[in-house]
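One chain of protein is taken out of this complex; the other chains stay put.
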Amino acid sequence: MKQVNIALYKTSIVIGASKLKQVLWYFTNVLILKNSFLPGTGIRVFFLRIFGARVGRGVVIKPSVNIKFPWKLVIGEYSWIGEKVWIDNLVEVTIGNSVCISQGALLLTGNHNYKKISFDLMTAPIILEDGVWIGAFAIVCPGISCGTHAVLSVGSVATKNLEPYRVYKGNPAIKVSERIIE
Amino acid sequence: MKQVNIALYKTSIVIGASKLKQVLWYFTNVLILKNSFLPGTGIRVFFLRIFGARVGRGVVIKPSVNIKFPWKLVIGEYSWIGEKVWIDNLVEVTIGNSVCISQGALLLTGNHNYKKISFDLMTAPIILEDGVWIGAFAIVCPGISCGTHAVLSVGSVATKNLEPYRVYKGNPAIKVSERIIE
Partner (left out) sequence: MKQVNIALYKTSIVIGASKLKQVLWYFTNVLILKNSFLPGTGIRVFFLRIFGARVGRGVVIKPSVNIKFPWKLVIGEYSWIGEKVWIDNLVEVTIGNSVCISQGALLLTGNHNYKKISFDLMTAPIILEDGVWIGAFAIVCPGISCGTHAVLSVGSVATKNLEPYRVYKGNPAIKVSERIIE
């Protein structure tokens, strides 16, 4: 059978920022975003905007957050990014209004083509529509769209698109109930 | 359909400590508890007790632990808190004797009412009775009681109470076997 040879791997990703900007962000991410010291939200939102993220008013960003490329990030109004959330946005991640991403959740946009000898990188954007709740330590896989007000339960893994106003649970996540808002 | 509006969110949690104590704990947690440098156990137990935790003798607390409110934490004798354990105790968490919480495990006491427009915070205490073992990177959800000597396997998610002397596995965790101690 054929074998993978990672020495043949080449990344084809379009980063979309100068080398200088990348390096500056690398250290800003470590010093400001990943930092577990800095309470509050303002300084993190400030630096995200400086580096090109579109962040609406009322957004809360907790300490110890990890964001790959802020210039590929859009966050609407009054959304929350919890402690230790990791937005690994090699490509665009779009987060709507009143979205809650709870602590430790992971948004993944990168995958590998494990059917290729060269183990090529594959990327796909993530969309979280208004009112979505991603539970603590849940994982959203590359290319997933979460319809408005979908809920992904704690520790669950979304490998398929989530329908609006539905609750999903498990690994892989399956639909378990409706979300009816009073 | 109705929509969540997180701008309406108000927390009703009773923190149970002065603002000064909260700020001092915030930085103690970052500098001492979350710290991955400090080996041993004594300094972490010392500060937890200073801030109101009840910690029995023989307790081991590894580096890189994250504890929300130590004044809402009780740990019995000879229990272990592993590396990177996160006790997110907005309300009481009670841990018995000879309990093992393995590395990376998460005890969650906070939830949101996703059926309300205002996405209200809901909290519920956690009880781990004597001899319980919470496996590595497992998650205990708000309000869960783990009966004496229950086992939650590695990476599993407890969404219902665990019966004594039973072993649970999966996400959500289901009962898979008995725990018979020789």
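Note that the chains are named A and B in the order they appear, and that numbering of residues resets to 1 at the start of each chain.
Following the convention adopted for this analysis, a contact is a pair of C-beta atoms (placed from the backbone, for glycine too) under 8 Å apart; a residue touches a chain by one contact, two chains touch by 3 or more.
Being a predicted model, the structure only gives us computed values, none of them experimental.
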| item | value |
| --- | --- |
| Of B:Asn5, B:Thr41, B:Ser98 or B:Ser118, the residue in touch with the unshown chain | B:Ser98 |
| Sole contact to the chain not displayed, among B:Asn66, B:Ser79 or B:Thr109 | B:Ser79 |
| Residues of subunit A (touch criterion as defined above) contacting the omitted chain | 1-7, 26-27, 30, 34, 86, 88, 106, 108, 112, 114-117, 119, 139, 141, 157, 159, 171-172 |
| Residues in subunit B touching the chain absent from view | 36-37, 39, 58, 77-80, 97-98, 100, 103-104, 130-131, 133, 136-137, 148-149, 151, 153-156, 165, 167, 169-171, 179-182 |
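Quick note on the criterion: only the chains that are shown with their structure count from here on.
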| item | value |
| --- | --- |
| Where subunit A and subunit B are represented by their mean Cα positions, the distance between them in whole Å | 25 |
